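Of the protein chains in this complex, one is absent; all others appear in place.
Going by the order they are written in, the chains are A and B; count residues from 1 in each one.
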Amino acid sequence: MNSFNTIWAKGRGDRATWLLWGLAAAFVAYTFATGGYLIAVLQFALIYTVLVTGLNIFMGFTGQVSFGHNAFAAIGGYSSAVLTTTYGWEPLPACLLGLAGALACALVVGYPVLRLRGHYLAMATLAIGLIVYEVAVQWQSVTQGYMGISGIPPIGIGSFTIASDRALLVFLMIVAALAMLSAAGIRRSRLGRAFVAAAGSEDAARALGIDVARYKLTAFMISAAYAAIAGSLFVHAVGFVSPEVFGLPMVVMSFTMLYVGGIGTIAGPALGAIIISVLPESFRTFKDYQDLAYGAALIVILIYAPRGLASLPELSARWRRRSA
Amino acid sequence: MISTATTTRILEVEGLSARYGHVEALRPVDLHVDEGELVAVLGPNGAGKSTLMNAIMGLVPTQGRVRFRGREVPRRAPAAAAALGIVLVPEGRGIFAPMTVAENLELGAYLLNDRHEYARRHARVLAMFPRLKERLSQTAGSLSGGEQQMLAVGRALMSEPKILLLDEPSLGLAPRIIEEILQKLGELNRQGLSIILVEQKAPLVLKLAQRAYLLSVGSIAAEIDPRTIKSHDELVQYYLG
Partner (left out) sequence: MYQFRWISGLLLGGTVALSGMSDARAQDAYKIGMSAGLTGYAATVDRAWRDGVEVAIAALNAEGGIDGRKVELVVEDNRSEPQDAVTAYRKMISSDKVRVFASGCVSAGNFAAAPLVARAETPMVLCSILPQQPDQVKWAFTTIPPPRFEVETRLEYIQKRTQIRKIGVLHDPSPYANAQKAAAEKEAKDYGLEIVGVEQYKTDDADLSVQIQKMYAAGARAIIKIGLGGTTLTAAKNIKQLDLDMIMLTSLEDIAVFRPVAEVLGDKFFFVASPSQVYDGLEDSPLKTEIGKFLKPWRAKYKDRDPNWAGRGWDAVMLIAAAARKAKSVEGPNMRDALESMDNFQGTTGLYHMSATNHQGITENPLLLATITGGQIKVVK
């Protein structure tokens, strides 16, 4: 269990850890109670938590890089949108088919692409995202191009739908929590150790008999599955999808969340997703200077917590030791 | 030449060469290791010692043949080599820094699917390196250099190798620590484990090794009997040719 704790917060600044989580919980409770548009902000943050948690499995645990996970979110999102609106499917089977589609795509694309490393892998994955975006624009008979698809029903099973904002918020909190728990489970499993081993030293892992190529592909597919689920959640939450939803800004956003939150940790993706979603809202009153203030805040965070917010408790513990 | 008529060979390497692109990193090499033997591979920096180890393991593209107890070892398939019982402790140790000591050891037995056998090996490794036992839940990255090397060896032992390949275990360690590690290796060898030990610091290993190969610029320059090397100067002569 000790090892689990280390992974969870990467440190033992217990008081600080609890404070951070208490603060997050207080914010969620506040939003939940007062309602208002912050609920929407939080809903997006939770959907991003799922996406970034998946990305973290591939980038944080397995030490690879992908600029193309928006492609898998798009496959999930468009499957849900098209199947529920055009063909009248239930959201759940539509989501599952999207998931299967994303997995198949990740398998076919990952097999050749994952032979690449570093910058080449980054470029190749970036291309996947751009290609899927282009398909969403051009395949008008199915995706309606830039017009987008509207009238996507809310999430639900049968006659039970999650229509109210608060219910959706609770549902997304459960999904995000499941995403984090499953990621923690993967990290602690045999599979997760193989991922981290491949990230540490590919040769050393191979010399121990670990089939690195296969595990990289597995990590790629698992993270694609998280992205597909996030994509489906997104279109059901908003009720509309167009190619822009899954464009490059999504990639930039998820990277920012991953690094600000803390890459390779379990809590990092959730912390990053919430902070990066809420931060611009805190600066909305700055009007034209909103982006400037947001950028400055990001720089400050990355200077003082270079390994992400999840490492803050560790930093504060070190600070206390030094001053003690 | 030393007579090997009465012993059986655990590893035979025939015409093994390796190239990175157009650069020939290892010219065709022949060598062999007998059951229970500790063989040293000596040579200066850049002689191709690490490439030779990686080539035997199948980590780099090679030509030539490697036989393990008479069976052909498939090339470019390190997992298959590991399954046969050939295990490499790579140069720079290759420990997984963000993982705990316990997790590193578990990865050593990655191919094993037997809880009892696992527990037995785990206990044996911790008995050999008691210091690892105290540090099981620490991240491997927080260990000292010597402890990391012990972990690297311990991790390799978790797979119960038949032959252990060690690539410069003394790198970056204090003399006292090197002594301790070499002593453990000698102990393992006396228990019957075959070992190939790659080293730059020749005098350290010549006391331990039954035979030694001298590697220079990508090929075997000489096979020597450590007992015949009387002084450091004599070895230097070998190096210089």
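In this section, a residue touches a chain if its C-beta (ideal position, glycine included) is under 8 Å from a C-beta of that chain, and two chains touch if they have at least 3 such contacts.
Only a predicted model underlies this, so the values are computations on that prediction, with no experimental measurement involved.
Asks: Who does the absent chain touch among those shown?
Replies: Result for the missing chain's touching partners among shown chains: A.
Asks: Using the document's definition of touch, tell me which of A:L107, A:A167 or A:A297 contacts the absent chain.
Replies: A:A297
Asks: Tell me, which residues in chain A touch the chain that this view leaves out?
Replies: Interface with the chain not displayed, on the chain A side: 16, 19-20, 23, 27, 30, 34-41, 44, 137-138, 140, 145-148, 150-151, 234, 238-240, 242, 244-245, 247, 249, 275, 278-279, 281-285, 290-291, 297, 300-301, 304-305, 309, 312-313, 315-316, 319-320.
As a convention for this text, only the chains that are shown with their structure count from here on.
Asks: Please work out the Cα centroid separation of chain A and chain B, and write it as a whole number of Å.
Replies: Comparing mean C-alpha positions, chain B is 42 Å from chain A.
Asks: Spell out the part of chain A that touches chain B in their complex, as residue ranges.
Replies: These residues of chain A touch chain B: 2-3, 6, 190, 193-194, 196-197, 199-201, 203-211, 264.
Asks: Can you name the residues of chain B that touch chain A in the complex?
Replies: For chain B paired with chain A, touching residues are 54, 57, 59, 78-79, 82-83, 87-90, 93-100, 102-103, 106-108, 110-111, 137, 139, 155-156, 159.
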